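A short worksheet on the structure shown next.
With one protein chain held back, the other chains of the complex are shown just where they sit.
Then we have chain A:
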Amino acid sequence: MTSELDIFVGNTTLIDEDVYRLWLDGYSVSDAVALRVRSGILEQTGATAAVLQSDTMDHYRTFQMLERLLHAPPKLLHQLIFQIPPSRQALLIERYYAFDEAFVREVLGKKLSKGTKKDLDDISTKTGITLKSCRRQFDNFKRVFKVVEEMRGSLVDNIQQHFLLSDRLARDYAAIVFFANNRFETGKKKLQYLSFGDFAFCAELMIQNWTLGAVGEAPTDPDPQADDMDMDLDKEFLQDLKELKVLVADKDLLDLHKSLVCTALRGKLGVFSEMEANFKNLSRGLVNVAAKLTHNKDVRDLFVDLVEKFVEPCRSDHWPLNDVRLFLNQYSASVHSLDGFRHQALWDRYMGTLRGCLLRLCHD
């Protein structure tokens, strides 16, 4: 006696959260059944393994049918085939688009191309996430990227509108898309200590301040050829950043800047002497990073540079985070007192964001 066909269809589509998770995690039906057995469900419910198998198959089939709709979540809301309460729809979407920290760290900043997709096997082996799950997550990134790529307006809003994600998740996707678009390097060894959250935090700051959309030019400039509002960095701004070079190139300015900072911080920093000794190096590092951003290659290496030029020196001198904060605040603020420096606004736009990023990046 073999079961040829075995289905269950409810007027309201039954969704088992646990099985959904197993499915999302890419387990095969038999693995999922084994995992469910291990969870002790048989003892709780008095069911048999055969029942569990049939139940799991049913759910998997349902999810496979739903997957097509999940690729365009608004479709899930309008479709008539599955009657699913809205709270459940939201849960399905949110879980489907959720991603693993370990996975996203591997892919963040990489081009979402076929080439990267081929490397998923390695990522799967490395992270212990099933290949199927890796594929889903990768395809999600790519799908979101493709949809919002050509779109004007706020990145987060666009994502939310077209994928109905929660605010939190939409922000994360905005970061992923932003990183993928600008190809920031995140995989270097010295960046391994950073979490996705760190990068996402920086991405948000950069989107808010360094992109075209951030300046609010959009409404007055309906040029369709213009760069994508939130995805691309403001080219003009990057060009202008060269002007900051004067801060380190002009020796007087540099000395003045240093003395202003040192005066203000004397007695307040635990690592004052180290700071004093390192000031010029640090300042040079930060300003040079800015000046180099006209080249795509250097944009990609932004985080590597920041870590090398700022985070690592601080770390080797054991700066407490609070000292870093005080220093950075003073460092940016003091520039306003430099009479010979004319690019105050530019400096603020640059340093304001960078300060936030650096603070986030300074941890172990």
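Keep in mind that, in the parts below, a contact is a pair of C-beta atoms (placed from the backbone, for glycine too) under 8 Å apart; a residue touches a chain by one contact, two chains touch by 3 or more; residues count from 1.
What we mean here is this: contacts and distances are computed from a predicted model.
J.: Missing chain's UniProt protein name, "C2 domain-containing protein 5", "K Homology domain-containing protein", "TTC7A protein" or "Trafficking protein particle complex subunit 2-like protein"?
T.: The chain we cannot see is, by its UniProt record, "C2 domain-containing protein 5".
J.: In the complete assembly, which of A:G10, A:G197 or A:G270 touches the absent chain?
T.: From the options A:G10, A:G197 or A:G270, the contact with the absent chain belongs to A:G10.
J.: For the chain that's not shown, point to the residue among A:F82, A:F103, A:F279 or A:W347 touching it.
T.: A:F82
J.: If you put the missing chain back, which residues of chain A would it touch?
T.: For chain A, the residues touching the absent chain are 1-15, 45-48, 50-52, 54-55, 57-58, 61-62, 64-65, 73-75, 77-83, 85-91, 93-94, 154, 156-157, 160-161, 164-169.
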